[in-house]
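In this view, the complex is presented without one of its protein chains, the others remaining in place.
The block that comes next holds subunit A.
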Amino acid sequence: GVYSKDYGPEYAHCNTTVWNPVGSGLSYEDFDFPIFLLEDANETQVIKQCYQDHNIPRDGSGPEYPLCAMQLFSHMHAVTSTVTCMRRSSLQSTFSINPEIVCDPLLDYNVWSTLQPINSSGKVEPDKEVIMVATRIDSHSFFWNIAPGAESAVSSFVTHLAAAEALHKASDVHLLQRNVMFTFFQGETFDYIGSSRMVYDMENDKFPLRLDNIHSFVELNQVALRNGSALWMHTDPVSRLNASVGAQVRNLLDILSSSSVGSNVTLEEVEYSQPLPPSSFQRFLRARHIPGVVLTDHRAAFQNRYYQSMYDTPENIGVQYPAGLSPEETLEYVTDTAKALADVATVVARALYRLAGGANNTSAIQADPKTVTRMLYGFLIKMNNSWFQSIIKPDLQGILGKSNTRRKNTGMGLIPRGSFLSLNKGTAWLFPRGSLQSPTPPFSSQLYDYAWVQGSLEPNSTSRAPYCVRSTVHLSKALSPAFELRQWGSTEYSTWTESRWKEIRARIFLVASKELEIITLVVGIIILVFSLLATYFINAKADILFSLPRDPGAVAY
């Protein structure tokens, strides 16, 4: 984060505000034994049955051997820390013919898109100003692949996408004075991998924008659990001490407040002296004092009781459907949460329009609750639904089919998100099936991204009506700069890595008591020694024992 002993020392180390007081920090503890989570009732039934058969104490005393035991395998190749395992991996890859890599840095992609297209391989002029809107798209929990992140991640990026869609409904978007960039950062849970990488790229001219181009920054963080109608605006008190930055922040806050007039959202400011909550904006502030605001549903401590927990489920944000609906109906059913998020998205979109220099009436800018509820259903309940199927590229369709439970983690496929953005904002050129030719766009091809998506199912048939989508969505690599710079012990950037691991499995069996095993071994050794001694003595005294041979040539060995 941005607060350290050099910048706002009174806010560093959570001195002023504790953001997640119910947090236990369990994920960051070091356990030297495997811990497994079993969700399938069939698997737990086997364990329960074995326990009932063998391990229950009978008649008050403890259970007797043989007892039921379980062996858990969860081998991780990496040890100690990132520095050690990266050093070992790099030695292997440098010197060995068959390198054995033990850990990998966390790597995925940020997704970004602009309202007015910019050339992603070129550079934007210094006088072109951009308003950045940012959310995170990753979540985390104690167990692998069980991190729904409903409140911590999904609520914010769904609102962000809905705001992007709403903003496109304004008639003069291509005439706006400032551009708007919708950014979705990946890896924020692990010390802001995505945002730190984007800042690094901006500083080193590897990104079309530079930090000077950023006019202001709006971030959405956990917006689903609003208390009443309040949405809180957090700002950084240290940068506001500067007069010009302070004035710009003031302007930003006023525009946001005025955009909420007439909606169900009341924008409130937190105390001036409260620091920013944990957010991607902090990484940008580290580099430049950009005026910015973070919108959340909590004033001080999180409203979310299950932050970064596997219990951050749709029920946590109130996404509930009446019983007896078919999957299609559930997809289309508009929940109250969806309406609430749509309200927030409307306010944000109108504020962005004003910030970008738009002067017209903003009543047309309205987020659609139907889109919001469909996105919530898709990202939280069931990914394999008809809407997602219709907007995804045909070769990526397998991603949807694999997961029909709620899963999300840092390594989640981003391409669906890219498809989303493009649908929410792009102009679609329809090419009927069969006449596919590469389009000859009037603009340079780095301005746009073209995707051929599956399309929806035609009624009463299994064939689809695909079409081509042109959008301004781009991906940018989200790998921590520490790995680019090979500073594995860096305290400046995130250095999280993931260990390589073998298959995770467990087996259940009966074990005998230790006493029995020792007895077996000791008896065997005694018999062995005894037999050796007996053999020796019989051999030595053979002529005494066998003194009456029947045949010549006595039996001797």
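Everything that follows uses one rule, which is that a contact is a pair of C-beta atoms (placed from the backbone, for glycine too) under 8 Å apart; a residue touches a chain by one contact, two chains touch by 3 or more; residues count from 1.
The working rule: contacts and distances are computed from a predicted model.
Colleague: Which one, "SNX4 protein", "Gamma-secretase subunit APH-1", "Glutathione S-transferase" or "Cell cycle control protein", is the UniProt name for the chain you do not see?
Modeller: So, among "SNX4 protein", "Gamma-secretase subunit APH-1", "Glutathione S-transferase" or "Cell cycle control protein", the name matching the hidden chain's UniProt entry is "Gamma-secretase subunit APH-1".
Colleague: Pick out which of A:Leu26, A:Val46 or A:Ala69 touches the chain that's been left out of the picture.
Modeller: Here the residue in touch with the unshown chain is A:Ala69.
Colleague: Where does subunit A touch the missing chain, residue by residue?
Modeller: 65-66, 69, 71, 507, 509-512, 516, 519-520, 523-524, 527, 541, 544-555, 557
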